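Note that one protein chain of the assembly has been removed; the remaining protein chains are unaltered in position.
Showing chain A:
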Amino acid sequence: MSAVSASTAVKKSGAAAGAPGGKARKARRKGWWLPYALLAPAVIFELVIHVIPMVTGIWMSFLKLTKMFIANWGNAPFIGLKNYAVALDFNSAVGMGLLKSFGITVAFTIIVVGLSWGFGMAAAIALQKAFRGRAVFRTLFLIPYALPMYAGVIAWKFMLQKDSGALNHLLFDNLGLPGDKPFWLIGDNAFAAVVVVAIWRLWPFAFLMLMAGLQSIPTDVYEASAVDGAKPLRQWWAITLPMLRPINMVLVLVMFLWTFNDFNTPFVLFGGSQPPAGDLISFHIYNASFLTWNFGSGAAMSVLLLLFLLVVSGIYLLFMNRRKDNA
């Protein structure tokens, strides 16, 4: 469809090209529909994959959409805000579960994003100056990011097995830690396990972005400050960080959203059912919907999650823009 309109556009403006200014302006006005034609396929697909599902999802959250109504959910009874009331009633099992999962996800996100940024920053600085073998390490550090996510996580899952895993072997047999080998994928250790795996996957992305950012800082700035007697740490604080601001702004927001919404890591690491300590929110909503087949309740939780993310991202962007204006 757009191909047809596009080819006529070529003919029209092709004819107008080279003509005096007045005619060209007229041709431009005549082509007002061109951007819309270019946009049409994207708008159609956006409607199908995002807008309609989102509206449907919000509508679903007001329905008593249980197993009985899935095949024909037009007949599901409308129950208003009841799904929300249950999800936010922290005395109910559903509400309590959601609140706990939310708390775990917040802690998970802060630790994973913070440490991934730190590792990425350290590696980017360590590889900033040329030395023999630098390219090898740069490539090596990118591998966890390049691996299909499930392949990397399954390797960790194997490493974290209680009896046949590499981690317990390293800690207890090689390094001689006293005591019994613990479970890593069930019980309280599951939180530490999912955090470590998530960092392993995420930090190379921070490294990649920060490395690109560091390369864009002109070296003479450092040289000038070194002449003034600035130590590396001071240079980092006074030059590197401010110069990286635009990249950091995007990087931290993107890492926050990815980590907060992370479904893949706990799903592959823990299999179908997650231990309470590793009950991250996307996985929680998924299980709440597909294990109990209560889609109305799951949709309400999704909408609450969406509102939370919108508010946090909005505040973040406002705050960052204000700081930029003041600077």
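Here is the rule we use: a contact is a pair of C-beta atoms (placed from the backbone, for glycine too) under 8 Å apart; a residue touches a chain by one contact, two chains touch by 3 or more; residues count from 1.
Here, contacts and distances are computed from a predicted model.
When the listed names "ABC transporter permease", "Aspartate carbamoyltransferase", "CRISPR-associated endoribonuclease Cas2" or "Sigma-70 family RNA polymerase sigma factor" are checked against UniProt, the chain not shown comes out as "ABC transporter permease". The residue touching the chain not shown here, chosen from A:T109, A:T240 or A:S289, is A:S289. From the set A:I111, A:L142 or A:V221, the residue in touch with the chain omitted from the display is A:L142, counting the whole complex. Against the chain not displayed here, chain A makes contact via residues 2, 6-7, 9-14, 17-18, 31-32, 34-36, 38-39, 41-43, 45-46, 48-54, 56-57, 60, 65, 70-74, 119, 122-123, 125-127, 129, 137, 139-152, 154-156, 158-159, 163-166, 168-169, 173, 200, 203-204, 208-209, 211-213, 216, 222-223, 226, 231-232, 246-247, 250-251, 253-254, 257, 260-261, 263-264, 267-268, 271, 282, 285-286, 289-290, 295, 298-299, 302-303, 305-306, 309-310, 313.
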